[in-house]
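Every protein chain of the complex appears in place save one, which is left out.
To keep things simple, chains are lettered A and B as they appear, and every chain counts its residues starting from 1.
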């Protein structure tokens, strides 16, 4: 990036600068590797030693930590340094990233009745089926495929190679990454004489505003009603959301999570990577599931929930796993001992 | 959907109607949200209260539950309501979904020697490599890529953006969802001096009739022989099937399952979401693996198998996990106590 003065950054983003405001930076760096061209940030006093040794041009800090900033480093003092860092990355991205090319690429195949908003960008090899509506300022990346009756809200961006099947509606200001598939059939079959008879999936997918959906994540269409992703939800990569799931506003899920069909997750929840939530459950608002933990029952109270087999050296694990398979017998033996030793 | 009379539905799908057969419906709804325009279904007496309070136009019920249908609701009496519901969704889908556009889209790149059956539909941006054969009535969705020597059976449908690599054969009446990749290389390497030397994967993939494969699911090609998916198998999204796996007829797997290389799974098996089956195992017919459970040894007897760490409040989990790492020591201490308290 072209060097930018700290003063220009402050003018754009606010906060107080303590030090040489004419100094310029050309990169944002983690504190550990920040040099004289870098702006960095620090969020916690445990990084005090790193901060005191820093040769960064400027460090974003809270008022509580400003005294730890060494003499040669400009302090950019803000109430919430991590949030300020996030805003800085957004400003930075706007400077360094070229805008999308407006208009419809010559190779795109867009049905005649598709309604295109103002200032949209439809990339090469895109396919948009009839009855779809693309909002103002939306960006549809190369090779995306949008089925019949899709809706893309204003300022929503689809990275290249996103697939939306029929009747998938996306809100405004969303970001969907490559390889995501929204609206594939939910997994529903009725058994008949040892065979599986398909239940056609007649519902759609409804995604709220300000949602981000990661690469290769799948959100299935509903069986009869819709699968619903609330506003502000953030889903990482490789996630599987089953049919008729509802995810409440501002919940977030890390990579490789699975949510089985018809489960309803509250708002403000988080699920760590590879967490699994079985089907037909209710998860209250403010529930936090640790990574790789499996939710088998509904959870009615907010809190942190965990279920991970602790990793160990293989030899120790083998001994403990063998004992675990006898655990209920051990419990009975303890009970017997307690009985025996009673006076 | 245009309103349809119950009589018309019965004429198409059978069963007995008890009540006003001229009544019309325009949607299929879950019992809990079914209103006067809805047809719904009920499968179990535990929904009795919901059924008795229903204002649905019509409810599909078994003979055993017909007496619970309230006066204002038409009962559609059939031996297996869930199966009947499945058939109803299929009939419904045929009414509401437009058929695929027949012929080869102008933008598709189809090799000269590809054999196309009658009434096929080849969507925009499709690529089909030489030596492939597309059966009658097959639908190849937009942006699919079919490698050399692929075979697509009659009436099989590929959703948009499916990838079949060379020498992948798909049976008849299959359905493959977007993002699925069949025939990528299996994961095979020989170690040499700390490096990995690739074992080229020379086998193909063979998929039987009536198979459904979910979005972003991968089925690797065999190393020397084929990876084989039996007829009627149903695979959900985000599944990984390793090279040379065999899956028996009518087995079903929920999302995020992994099956490592060379494992053979019997027929009529099920694997819950995120279940993992290690490589080179044999799983008998009729084995049911619970969600998130890991199969480390062959299973010779049908039944339900489970291995999930029970989730708990984080504090409780921490205490139990710490004890678990000492479990074999606890076992030894119990043994010592038993010795001590022996007369």
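Following the convention adopted for this analysis, contacts are C-beta pairs under 8 Å (C-beta built on N, C-alpha and C of every residue); 3 or more make two chains touch, one makes a residue touch a chain.
Treat the numbers as computed from the prediction; the structure is a model and nothing was measured.
Visitor: Which one, A:172, A:238 or A:262, makes contact with the chain that was left out?
Guide: A:238
Visitor: Provide the residue numbers of subunit A that touch the chain removed from this figure.
Guide: Against the left-out chain, subunit A lists 27-30, 33, 80, 82-83, 85-87, 89-90, 92-93, 96-98, 105, 107, 123-125, 141-143, 159-161, 175, 177-179, 210, 212, 214-216, 232, 234, 236-238, 250, 252, 254-256, 268, 272-274, 291-292, 308-314, 317-318, 321-322, 324-328, 330-331, 334, 337-338, 341.
Visitor: On subunit B, what residues meet the omitted chain?
Guide: Considering the whole complex, subunit B reaches the absent chain at 107, 109, 125, 127, 143, 145, 147-148, 161, 163, 165-166, 179, 181, 184-185, 187-192, 194-202, 216, 218, 220, 223-225, 238, 240, 242, 256, 258, 260, 274, 276, 278, 289-290, 293-296, 303-310, 312, 316, 319-320, 322-324, 326-327, 330, 333-334, 337, 340-341.
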